[in-house]
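A single protein chain has been omitted; all remaining protein chains appear in their positions.
Naming follows writing order (A and B), and every chain is counted from residue 1.
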Amino acid sequence: MSEDGMDNTTGQEIATSGGTTTELQPGQHPPADVAHHLRRTDSDPRAQARAVRQVAAMFMLSAVMVVLFIVAFVAIPRDAVVSLPYIGPIGALNAAMGITFGLAIFLIGAGAVHWAKKLMTDVEVVEERHPMKSPAEDTALVADIYEVGKEESAFAKYPIIRRTLIGAMALVPIPFVVSLRDLWLQPADVTTPSAELKTTLWRPGTRLVTDITYQPIKAEEVPVGGLVNAVPADLVEVEEEEGNLNARAKAAVIVVRMTPEEIQSQQAPDGENWDYEGLLCFSKICTHVGCPISLYQQRTHLLLCPCHQSMFDLADSANVVFGPAYRRMPQLPITVDDEGYLVAVSDFAEPVGPSFWEVNKS
Amino acid sequence: MKTLATHRRHPAAVLVVIMLGLVLTGGMYAIANSATQARSVQADSLQIEEGKRLFLEGCSSCHGMDGQGADTGPSLIGVGAASVDFQVTTGRMPLAKPGPQAAAKPPEYTEEQIAALAAYVASLAPGPAIPTEEDLDTSAADIGEGGELFRANCSQCHQAAGRGGALSDGQYAPNLMGATAREIYEAMLTGPQQMPVFADSTLPVEEKQAIIAYIDALRTSEDPGGWSLGRFGPVTEGLFIWIGGMLLAVALAIWIGAKVR
Partner (left out) sequence: MSTEQLSGIERTGAGAATYVDERVGSNSWLSRNLNKVFPDHWSFMLGEIALYSFIVVLLSGVYLTLFFKPSMVEVIYDGPYVPLKGVKMSEAYDSALAISFEVRGGLLMRQIHHWSALFFTVAIAVHMFRVFFTGAFRKPRELNWVVGVTLAATALLAGFSGYSLPDDLLSGTGLRIAEGIVLSVPIVGTWASFLLFGGEFPSTDFISRLYGIHILLIPGIILALVTVHLMMVWTQKHTQFPGPARTNNNVVGYPLMPVYMAKAGGFFFLVFGLITMIAGIVQINPIWIFGPYTPDQVSAGTQPDWYIGWLDGALRLMPPVEWSIFGYTLSLNVLVPAAIIPGLVFTAAAIYPWLEAWATGDKREHHLLERPRNAPTRTALGVMAITFYTVLWIAGGNDIIAVGFDLSINFMIWLLRISLIALPAIAFWLTRRICLSLQRRDREKLLHGRETGRILRLPHGEFIEVHAPLNDTERAVIEAKPDSKPIPIPPETDSSGVRNPKYRSGRVRARLSRFFYGDTIEKPTADQIGHADEHLSDDVEFEKPLLEREAAATVVHDGSVLHKPSLGEDGHPSEAPDSGDGR
């Protein structure tokens, strides 16, 4: 290509697709020096007419699809079901709207591309590139302007202005950051987040009740191999605005029963037992990143987290036997009250839920 | 009839009628009941005999001659008829091959044979019985509550759509979509394999029915949004967008860029 074979060159004779020579129009780039083959639509008027018909048909079909979409929207009931091959029964309204609307859009695109490919020019043209770097005189000019500005503002002359400005600018975002403090409206009785994370609803004598139905649990009603998802009885009284879910997120527990011989160890200090006749109670919130876990395998006594596959051996102090969790699942000491219902002896001895910086600080 | 008409206002008449009624119904009940009892006792003992025969043939090699258990299989004393019915109906027992866990397959025994086996094992020691028609009647069940109970007690292993999930060491919680109401009920009652037991005391009959009704709703509900991709969630969706969606889009791009003849 010649040096001046650029945008808007006029009057230059070049070879085009047909092998004939024509003048370059204003606004036309010169064709690239590559082999070019005629398309059927270039040489055959019938092929050309067919392509025109195809493009127009696609656009027209798109309009038809819009009409069908409206028909579907109005006519198909929301719960109608249609059975598609290989897919099975699915919602008819969604399928009908998706297909008609989708085709209405798709056909416009297909028509446009078909038009471009068959009927618009397919002669590849050349445009020259220029280095991204600015000409040296422009760069010099920028430097000059900067010098003048520096001189005229006396920015360099009075360092005190420069330094105080930089200092002020550095400090000015602080009010914005400080105002973020009340993203957490700290209740008066809460000292730090970590203190809040370390307490749960469980108190000495709090009854364990079944999740969802809130029924107290009789110790003898849980068979060996049994599992009960439980929460503290007080949870029912915590209103949603008072943080029912927050309390639930820390207090949820599981109760399992094994024969006392199966229990190898417990988290209780020496000489104590935190189980009640083989009934063991553990936090349900994973110590890794907090998924609730109650995948209890009753034969192997493993508790498995479905999120990241940590495994805890409930027969052996809920120690980690596999997976990414580091801390064991905290055990809740339990016993029964006068009526034979399961109650907590105290709160958890270890923080429940994911680890954090202050988790082991008292 | 005159005597009756004159005496019917006698103070003792009411008492007489009541007594008569009680004696009649009581007597008829006693007769009927003794007849059925006699029949069922007879049937039971026959069934238990047949069950014992089948047990010795097909189960005792692993579970011991008297179902007391061995190294090869757990004790069946006290597991109850429900457990036998579940294990054998779903084809999990007899075990096809040793593996991480017994897999479901077509049952190897007929219904009568399974009933006989169940009766025999139940005769060894009391245990959970096979649920009755009444237990499995979900017509009055609260599906909404069933869903909540399902998500609290079941979905952690069987997945929110009941499609099953992985447990440790190659074991798994099976897909529930092929399970019958009776199998689900029995599984909750007996805790087969790694599944914990959800006894009637902590998960009463109505709640079990609600859970079964919810699983049924999951099974029968269509997918309003289209092909469900197995209801496995984001993993299959991601696979679809890469394999289905992106390939189609790239094919379109290739069409746009391709030279025309």
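In this text, a contact is a pair of C-beta atoms (placed from the backbone, for glycine too) under 8 Å apart; a residue touches a chain by one contact, two chains touch by 3 or more.
Predicted model only: the values in this text are computed from it and were never measured.
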item	value
Among A:L103, A:V209 or A:L279, residue touching the chain not depicted	A:L103
Option from A:S194, A:T259 or A:N273 whose C-beta touches the chain left out	A:S194
Among B:Q47, B:T90, B:Q113 or B:S155, the residue in touch with the chain that has been omitted	B:S155
Of A:M120, A:I145 or A:V236, the one touching the omitted chain in the full complex	A:M120
Which of A:A136, A:M169 or A:L183 contacts the chain that the document leaves out	A:L183
Touching the absent chain when the full complex is considered, from A:E240, A:E261 or A:E339	A:E240
Touching residues on subunit A - with respect to the absent chain	1, 7-8, 27-29, 32-35, 73, 78-79, 84, 87, 90-91, 93-99, 101-113, 115-117, 120-122, 124-129, 131-132, 180-181, 183-185, 192-194, 196-197, 211, 229, 231, 240-241, 243, 245-246, 248-250, 252, 284-285, 288-295, 306-310, 320, 322-327, 353-361
Interface residues of subunit B (partner: the chain not displayed)	100, 142-148, 151-152, 155-161, 163-170, 172-173, 214, 217-218, 221, 223-229, 231-242, 244-246, 248-250, 252-254, 256-258
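One rule holds for everything that comes next: only the chains that are shown with their structure count from here on.
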item	value
Residue ranges of subunit B touching subunit A (in the complex, touch as defined)	145, 148-149, 152-153, 156-157, 165, 167-168, 171, 173, 191, 193-199, 201-203, 207, 222-228, 255-256, 259-261
For the subunit A and subunit B complex, residues of the former touching the latter	37, 39-41, 79, 81, 84, 87-91, 94-95, 98, 113, 117-118, 122, 210-213, 215, 217-218, 221-229, 256, 292-300, 302, 304, 306, 311, 322
